[in-house]
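Here it is: the structure, laid out below.
In this view, the complex is presented without one of its protein chains, the others remaining in place.
Chains here go by letter, A and B, matching the order in which they are written, and residues are numbered from 1 within each.
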Amino acid sequence: MGRYLVRRLAQAALVVVGVVVLTFVIVRLLPGDPAAAYAGPRASPEDLARAREVLGLDKPVLVQLGMYMSGLVRGDWGTSLHTRLPVAHDLSIAFPASLELVGTALLFAVAIGIPMGLLAARYFGSPVDGGIRLGSMFVAAFPVFLLALIVQNLFATKLGWFPVAGEYDSKLDATSPLHLYTNITVVDALITGNWPIFLSTVHHLILPALVVAAYPIGVVTQMTRAAVSEESSLDHARLERALGFTPGQVLRRFSFRPSLNPILTLLALIFAYSLVNAFLVEAIFNWPGLGKYAVESIRSLDTAAVAGVTLIVALAYVLANLIVDIAQTFIDPRVRLS
Amino acid sequence: MTIIPPEELVPNDERFAFLTLARGRLRGQKLFAAGAIVLLIIIVMALLAPWITPYPQDAQGGVDPVNSLLAPSAQHWFGTDQVGRDVYTRVVFGARTSLLIVFSVLSLSVLIGVTLGVIAGYAGGWIRDVVMRVTDVFLAFPALLLSLALCIVLQPDLKTAILAITVTWWPWYTRLAAGVAASISGRAYMDAVRALGISPARAVFRHVLPNSLTPVIVQLSLDAGGIILTAAALSFLGLGAQEPTAEWGLMVSQGQDLFTTAYWVALFPGLAILVAAFAFNMLGEGMRTALDPRRGFTS
Partner (left out) sequence: MRGSKSRTLGAVIAVVTASSLLAACSGGAVKPSDSSANPSGSAAVNDTFVYAQNLEVVTDWDPATSYSNEGIVMPNVYETLTRYNPATQKVEPLLATAWQQSNGGKTWTFTLRDGVKFHDGAVLDAAMAKAALERTIKLKGGAAYIWGAVKTIDTPSANTLVFNLSYPAPIDLISSSSYGAYIYDEKAGGTADFKTFVATGKDGGSGPYTVSLWDKGHETEVKLAAYDGYWGGWTGTHYKNVEYRVVPEVTTAWQLLQSGQVSMVGRLNPQIFAQAQTTSGVATSVTSSFQNLLALYNTATGPMADVRVRKAVRDAIDYTGLVSALKGSVVEANGVVPKGLLGFNQNIVQKQNLVEAKALLAAAGYGPNGNKLSLTMTYAEGDADQQLFATLLTSSLQQLGVELKATPLQWSAQWDRGKSADTAKRQDIFVMYWYPDYADAYTWFINMFHSANPPFFNLAYWNNTVADKLIDSLPALTAVTPPLAQAAYTTLQKMIIDQDAVASVLYVQNYQRAYSSTVKNYVDNPAYPNVPFVYNMAPGA
């Protein structure tokens, strides 16, 4: 167990270093001269040279990489050109909002996808299975931006069931100000018992989270169906049925638990995918997350901010994978040994 | 004792696993059939685009601002866009762009990914470690994110989009192929091949590669839908194909502001993305089910 953990951590660390190097390479390739941007619009050649020195652009590439890495470790992720604020600070505001959206979406994916997958596996090969399968493929094929437009127009504008956009009703700031601990509004509202903001945030969350969840629901359904039906075709399931368990009991008690592993692995993968997929949804629902920040950074050729977004998403992915791998060792001892 | 030629050491059913299995099981696969038929229609429409669209010039730079934003009618089945172009014409021509992207990305990714994977899987040892760690790094970036970053480094256009998606797609094939190659190269007949003194390169390309093909081909059709969605997302953000190219994602992004008033500008290209991605998904799923009916997700 201990050896497995060490090996797994070392592997993750190696990937993180690689991610940083790759990000550095991309940022160095960006057009636009960081020195010119730093020195301002009316810079003289001397100003430019000074900016070059300050930013370390006159040093060898490897030294620059070293400076970049040590900066990251110290929490200095550079300064955004378009917000004129430290990137680390910008991300500390934007990332929690994205996390809130994607986290909720994954909850939906689990809450809808797994029961659907179990249902399909239970009636494997029947029309129910066929329908669920087709439906899951259909939602997974839906371009998320089109879905966002349709859902917003239908459920918010036409039917008025949900708010059109935003994170919560800003009028509530005056009546019930929110204490911030995690920067995740829904969590902060919950732990401080700020019910007006909590309810408003949940109400605002549902539509965008469902849109982001479409693809995860599709793949979680498919994965659950496949993993569970495979388990139930194995010998132990046959034995359990012979012992008098009903097919439903076999499914729930014996086949589902070993199927959790591939589903968890999948969730880690989907998490990172959805963070980026949410970029397209956040713009439409005016959600104050990473997507809005990323798009604005890209449009203003803001190298430090683009690097920051790239890094934080990649790191989130590596971390999610690590957590899932470790969690698996508790669910399924076989993993530890392999 | 006669020396048996190495080719005959390879079990037939494994070398041609894909074809054998496909022949046996695909016949009954409704999914595969449905996907294949829809795709066939899309491909035929794309090929015949100039002859089956009413205003082919609208996909090649023509504009007609006086007739902008006309609602769907007999003259314009899908209406017209902001500069008066026939949306139906552009949706049909858009199929060409999407198929071009899919086929380019897939062939480039397979070329790079499978080659590296097979080498890594066959060679093993430190070569395998290096290759696999590099793919791990690339896999840590969600496809769209790395493509986004690359698309702003390079001048955004169709070629850049293809390149950017390829960069994020090849590692999956490396991983897949390496796994298959490693399992095959450990088998008895590969030991025999080695014992016979056949060069590693020859061994890889004559024996390992064909055996890696089955899972790769299944993965290909499953990935095609994802590539269509990624390419559309890139152009939706303005980082893919540029005007006046008829590209579905770009068309949706241009119609986005009009969605409440002139829904047709965004809706029809959006539905085209959905249909194409869905068709590829059905094709891939059908194929996978045919090869391994109990498994429904990635191998």
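As a working rule, a contact is a pair of C-beta atoms (placed from the backbone, for glycine too) under 8 Å apart; a residue touches a chain by one contact, two chains touch by 3 or more.
Not measured: the values here are computed from a predicted model.
**Q** Using the document's definition of touch, tell me which of A:Gly78, A:Gly117, A:Pro262 or A:Gly289 contacts the absent chain.
**A** Only one listed residue reaches the unshown chain, and that is A:Gly289.
**Q** Just name the one of A:Leu119, A:Ala165, A:Val202 or A:Ile326 that touches the chain not displayed here.
**A** Touching the chain that is not displayed is residue A:Ala165.
**Q** Name every residue on chain A in touch with the hidden partner chain.
**A** Counting over the whole complex, chain A touches the hidden chain at residues 32, 36-37, 41-42, 45, 48, 80-83, 85, 89-90, 92-94, 97, 149, 152-153, 156-157, 160, 164-167, 170-171, 173-175, 177-181, 183, 283-286, 288-296, 299-301.
**Q** Residue by residue, what part of chain B touches the chain that was omitted?
**A** So the residues of chain B touching the missing chain come out as 60-63, 65-66, 68-69, 82-84, 155-156, 237-238, 242-244, 254, 256-262.
Convention: only the chains that are shown with their structure count from here on.
**Q** Would you mind pulling out the distance in Å between where the CA atoms of chain A average out and where those of chain B do?
**A** About 24 Å, centre to centre.
**Q** Any idea which chain A residues touch chain B in the complex?
**A** By the definition above, chain A touches chain B via 11, 14-15, 18-19, 21-23, 26, 29-31, 133-134, 137-138, 140-146, 149, 153, 157, 219, 222-223, 225-227, 229-230, 233, 262, 266, 272-273, 275-277, 279-280, 284, 294-295, 298, 301, 306, 309-310, 313-314, 317-318.
**Q** Taking the complex as given, what residues does chain B use to touch chain A?
**A** 31, 133-134, 136-138, 140-146, 148-150, 152-153, 225, 229, 232-233, 236-237, 239, 249, 252-253, 256, 259-260, 266-267, 270-271, 273-274, 277-278, 280-282, 285, 294-297
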